[in-house]
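All protein chains of the complex are present and in place, except for one that has been dropped.
Each chain carries a letter (A, B and C) given by its place in the written order, and its residues are counted from 1.
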Amino acid sequence: MTDYVARLEKLEHFLIGISFLVCVLIVIVFVYFSFRYKRKRDDEKLEESSHHNTILEFTWSFIPFVIFMGSFVWGWILYSDFRREAPRDSLEIHVYGQKWNWEFVYKNGRKTSNELFVPVKRSVKLIMTSRDVIHSFYIPTFKIKQDVLPGLYTSLWFKANRKGRFEVFCTEFCGTGHSTMGAKLKVMSLEDWNNWLKTDPYKNLSLVEVGQKVFQGRCTACHNSTKEKLIGPGLAGIYNTQRELEGGMTLLADENYLRESILNPSAKISKGYANQMTPFAGLLSEEELSGLIEYIKSLN
Amino acid sequence: MSNYLNCKKGLFSWLFTRDHKRIALLYMITVFSFFIVGGFFALLIRLELFKVGETIVNSAFYNQLMTYHGAVMIFMVIIPGIPAFLGNFVLPLQIGAKDVAFPTVNLLSWYCLVIGAFVTLTSLFLGGVDTGWTFYTPYSIETGTAVIPVVLGAFIMGFSSILTGLNFIVTIHQLRAPGMSFFKMPLFVWSLYSTAIIQVLATPVLAITLLLLVAERVLKVGVFDPAMGGDPILFQHFFWFYSHPAVYIMILPAMGVISELICAFSRKRIFGYKALVFASLGIAVVSFFVWGHHMYVSGQSEWAGIVFSVLTMLVGVPTAVKIFNWIATMFRGSLKFDTPFLYALGFLFLFLIGGVTGYMLAVLPFDVHVHDTYFVVAHFHYVMVGGSIMGIMGGFYYWFPKMFGRLYNEGMGQLGFALIFIGFNVTFFPQFILGINGMPRRYADYKAPYEALNQISTVGSWLIALGFIVAFTFLLWAMFKGRKASANPWGAKTLEWQSSSPPPHENFLETPVVTKEAYE
Amino acid sequence: MKDNKNLAHHFNSYKDQIRAEKIGMWLFLATEILMFGGLFVGYTIYHAEYTKVFKVGAEFLNWKKGAINTVVLLFSSWTMVMSIYYAQKDQIKKCQMMLGTTLVCGFLFMFIKYLEYSHKFHEGIFPGIYFSYTGSAFVEDLPLYFSFYYLMTGLHASHVFIGMALIFWMLIKTYKKQINSSHYMPLEYVGLFWHLVDLIWIFLFPLLYLVE
Partner (left out) sequence: MSIDNSSFKTNLSVLIALLILTVITVLVAQVDFGIFNAFFAMLIAGIKGALVLMYFMHLKYDEKIYSLIFGISVFFVFVLYFFSKLDIITRIIQTSVL
């Protein structure tokens, strides 16, 4: 996958190997003792044996100490490699975590959600921050992980050696939709990637189709396109109906209501739902916003 | 004959008792009740994870389940489990004292636990809480769930822990029987002493952290909220400054119990007494310098990670020493495989696995990979259940005749152990593999490739439940109907066995005078 | 001393009991120090990060009131010591007088604290989101300084209050003739607590009022 993974796997094999070995040795000893020294008669006499032996005790403190320190140093070397600054020619991509999806912003302004496209054999640096609570960006196949915090940039870099699709998980508990907050990492050839970067995702799409695309990227962690309730309400049949709000007020779900509920959801909370949606103010273009509203209308 | 159980009658003689033995039994009832509650949450969690997709509970409810499972098991079961229940009963007996130093404070500490638990559990009726037991900011500031009662409850239970620790330190300093110097004390007493140091020194920092969190929610003071200039990582520092030593509050007394069990059932003096004493104290002290190993990927600096990693490795040494010394004690002993000793051996095996995986987790890049995955979940349960719960159960079986003057059913005790031990490994060993394969923890749902191992794990949880049902049923039966026990059914050497079973109101009819070394 | 009525049943001698109680009391003080320590650590870290903001914040405070409060608390500590001194000499009247003065000092402290708080509230300086001061001296992150100000002085004031309640209890004890030269230890423990409250204020005062 990456050079780092290959090096880490060596360390992993060592750790698992030595742990397994130590466990087996110790278990053999105490299982052997268990059989060898089982009490046969209730009044049996014990052979005299010492209850203290400085040399022995020093040895079995010192050997683990050496193993521990050796492992630490090995880990340290690899870790500083993992944490060191990304190579200067790295491709930089901004990553935003929010409840509960990932948004990726490329240098040319192209944005994707829940799908990260990178070229193969090129180091990629992710500059990450969160829009709400702490998330954690984890690519299991590459064995790297970094928490994503609000108000602070953290970074992660990798260089994929082969093409493919890999999972990304959020590993810092971030609320109801935590377990659905995944993304796909797509590693493609440089040529494909350059072509992909230039495409306009909304080219030749109707407004409703634009909305559907945005919906699938940003909304599906909490909202269904049917009437079924997930974390938030299902969006089918919402438009132009009376919505009951927390506090007893009811109002008509018109375009303005939908717009406000997307941009500043905490303003009006539907009855029976918690106030936990991250505001989309400033995160969607006017085209995307109109598209979303048209898409919601089309679900009726 | 008059003993502490029958010397006074009526509910109030129990609720207002200041006898450490009766308070211990009050703790026993609370701790095991909450253990059943927490275990029930655990079973629901495993049941939900049996299949991919939403099966019995939705993700919002799942998150509450995992929060309550963690909070109940940690704050209400394992932390008071050994020190406050077994320790309360055994500590004064083992040092030849009539009671702990401050009997009223001891009772107060139990009330703190009960009130704190009550406050925590009121949140269940206020919509529940879903932050996880770690209450990480800013999520715990933002979530609309009932964080405040849980946090206040934990705060009050913290006082329970502080008061118990304080009481034990003073008791050990002031109330030892004539002739019992510090280095003649049984190792269980030493482990309680080390635990008490942590309880007194670490818990206040948790208290202030939780108070800050309450202030954060009520007033939005911004100390841990990046939106107002605060630093969320500082919360993690404060939290783990307590919570890392807290895992040693949970494991150190269990180690003490194991020392007692291995001596008693090997009929030998402990091997390397002083090494074990200093290992306990060493673990207690070093545990304060290693908390950052929970934060390798939190955004903590690289150097902090490295420093914490090397310090964490240092904890491994005294832990390894303990394991070697226990096994050396068995050498040329006369081993009797009664239930308590089986639990001790179970502890050795499970703690060994928990220990080596802990060492693996201390290695920085490996932790970066498996941090917040099921590998950590498995490691934690191997140490906490495989360690602490094995310690509680082993100790409970061991001191059961002393507590109630009756013997438990040996066959059923062993059956219970076998089910728990096998069930435990079936449940948690697959989780190591899940973790290495990258399954994150606290997930209400997971990807299809993880399903098979999750199903094995869930089946294991049923075995554990069955094991505890067997164990508890027959212990409960034995409490009232078991055969009468003699004063010293195991032939153990420590002082508590010199008193009758059950002991009289003030423990010893005549204050014992100690002339021998520990376990001699 | 074997038949001292204050000797609990499980101690061998009154001397043992006093030592146990004193160790217990000091351990309790240690927990208090660690609890306040958390706040001090937080304060110090943010002070280094937001030095300028904290300086602006400190200028809002009235160091004269802080200084008066310091003097009041120091004086009350002394009267507390003297009350024990007189209790040891069985001069209960003087002991009561000293305790009474301590209590009055506690009230005085709280009163000045009240003046300070109400002055702040008047300016719109409330803790956290209720912070509504928009005057000319406002700088970004100023609420953070006042969060610490209110948390630290608030927690301290709650301790002063608890201390006052304990002193009041001791005063009652002296009237019930439960305090005398052979049994004055409760007074001693309350004194330790009161001195700790004083000790914390000794550090709070320069940190909050005089920082640069």
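Convention: a contact is a pair of C-beta atoms (placed from the backbone, for glycine too) under 8 Å apart; a residue touches a chain by one contact, two chains touch by 3 or more.
Please read all numbers here as calculations on a predicted model, not as lab measurements.
S.K.: Identify the residue among C:Leu7, C:Val81, C:Val104 or C:Leu166 that touches the chain left out of the display.
M.R.: Going through C:Leu7, C:Val81, C:Val104 or C:Leu166 one by one, C:Val81 is the residue touching the chain not shown.
S.K.: Of C:Ala30, C:Ile92, C:Leu108 or C:Leu155, which one is in contact with the hidden chain?
M.R.: C:Ala30
S.K.: Which listed residue, A:Ser34, A:Ser123, A:Ser155 or A:Ser298, touches the chain dropped from view?
M.R.: Touching the chain that is not displayed is residue A:Ser155.
S.K.: In the whole complex, not just what's shown, which of B:His237, B:His294 or B:Lys322 touches the removed chain?
M.R.: B:His237
S.K.: Footprint of the hidden chain on chain B, which residues?
M.R.: Touch with the absent chain occurs at residues 173, 201, 205, 231, 233-234, 237-238, 241, 288-289, 291-292, 299-304, 307-308.
S.K.: Since one chain has been left out of the picture, which residues of chain C touch it in the full complex?
M.R.: Contacting residues on chain C, toward the hidden partner: 19, 22-23, 26-27, 29-31, 33-34, 37-38, 40-41, 44-45, 48-49, 63, 67, 70-71, 74-75, 77-78, 80-82, 84-85, 88, 188, 191-192, 195-196, 198-199, 202-203, 205-207, 210-212.
The working rule: only the chains that are shown with their structure count from here on.
S.K.: So, comparing C-alpha centroids, which chain is the farthest one from chain B?
M.R.: Farthest chain from chain B, going by C-alpha centroids: C.
S.K.: Calculate how many whole Å lie between the centre of chain B and the centre of chain C, each centre taken as the average of the chain's C-alpha atoms.
M.R.: Those two chain centres are 35 Å apart.
S.K.: In angstrom, rounded to a whole number, how far apart do the mean CA points of chain A and chain C lie?
M.R.: So the centroids are 47 Å from each other.
S.K.: Of all residues in chain C, which are in touch with two or more distinct other chains?
M.R.: none
S.K.: Name, in rising order, each residue of chain C that touches chain B in their complex.
M.R.: 8-11, 16, 19-21, 23-24, 27-28, 30-39, 42, 45-46, 49-50, 127-130, 140-141, 143-144, 147-148, 150-151, 155
S.K.: What part of chain A is in contact with chain B in the complex they form?
M.R.: 8, 11-12, 15-16, 19, 22-23, 26-27, 29-30, 33-34, 37-39, 44, 46-47, 49-53, 56-57, 60-61, 64-65, 68-69, 71-72, 74-76, 78-80, 82-83, 132-134, 136, 138, 140-141, 143-147, 149-152, 154, 167, 169-180, 231, 274-276
S.K.: Across the complex, what residues on chain B touch chain C?
M.R.: Residues 97-99, 101-103, 105, 162, 166-167, 169-171, 173-175, 200-201, 203-205, 207-209, 211-212, 215, 218-223, 228-231, 234, 238, 506.
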